[in-house]
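The structure follows.
Complex shown without one protein chain; remaining protein chains in place.
On to subunit A.
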Amino acid sequence: MEPVTAFFAIILGGVLVGICVHFIPASATGAMSAATGIATGPSMLSAGAGMAGLLSASYSIDSGLSVVLASGATASALMVALTILSGNIANAFGTGVPPASGQTASGQSITGKSTKDAISGWDQKPYISPGTDGHGMPVQTNFSGLIGAFIGGTGGALVLFAVYTLLVPILRQDAAFTISGFIAGGVFLINCVLPAYTLVGKTEGMFDQKIRKTPKTLVSCFIVSSVIAMIIYIAAVVIQ
């Protein structure tokens, strides 16, 4: 990868991470089975998935860009899939509630006034506990979470590979790799937190009305990732 390509890859990776947070269903009040989504903040959950992706992508760094991206994406998706399954197990057998989408049940999701799950077609309204905004992760949010994890994992792995490409000519290989890991983790964390301002602590993923706010996140993630990419590019290529 050429240094200039790597510069743009860091920006693209950062923006992909920002987008992924909009797709991963999460809500802190999910811990009280009071809202649909994985029971933690969207930013923190995406960060966890991204770190799992980075860890997996690191094994295949010598196998080329496409394998690194695929490894990052699948490991992130594996983390989200397992978390959704475990969260639903906790809701089903710990709290005794079936998964149900609050926003779909109230006819306010992006699919219109239908109260049925967009993928399974199962009605959500009768299964909501009164006074809550849903609980657990029904099929449509599960699907959205997996797409989000694929996007985020790809973004994180892209940053890792791009930074590694920039650093490896000027540093020892293991040092370049570890520093790339730290920078990729940092870029992931920064871009995960930025969407928190548009999501305000809760999202049901791609069927939530908040998905319409993704362009705002795109702009902020683009600006932040550009600054980071510029610093790394200057440090690795310009100053020698």
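Definition applied: a contact is a pair of C-beta atoms (placed from the backbone, for glycine too) under 8 Å apart; a residue touches a chain by one contact, two chains touch by 3 or more; residues count from 1.
Following the convention adopted for this analysis, contacts and distances are computed from a predicted model.
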Among "Tetrahydromethanopterin S-methyltransferase subunit E", "ABC transporter permease", "Hydrogenase MvhADGHdrABC F420-non-reducing hydrogenase subunit G" or "Elongation factor 1-alpha", the UniProt name of the subunit that does not appear here: "Tetrahydromethanopterin S-methyltransferase subunit E"
Listed residues A:26, A:118, A:199 or A:232, member touching the removed chain: A:26
Residue in contact with the excluded chain [from A:87, A:155 or A:205]: A:87
Contacting the left-out chain in the complete assembly, out of A:39, A:118 or A:159: A:39
Residue numbers in subunit A that touch the chain omitted from display: 26, 28-34, 38-41, 44-45, 47-49, 51-52, 54-56, 58-61, 63-64, 67, 70-71, 74-75, 77-79, 81-99, 120, 122, 126-139, 142-143, 146, 174, 177-178, 181-182, 185
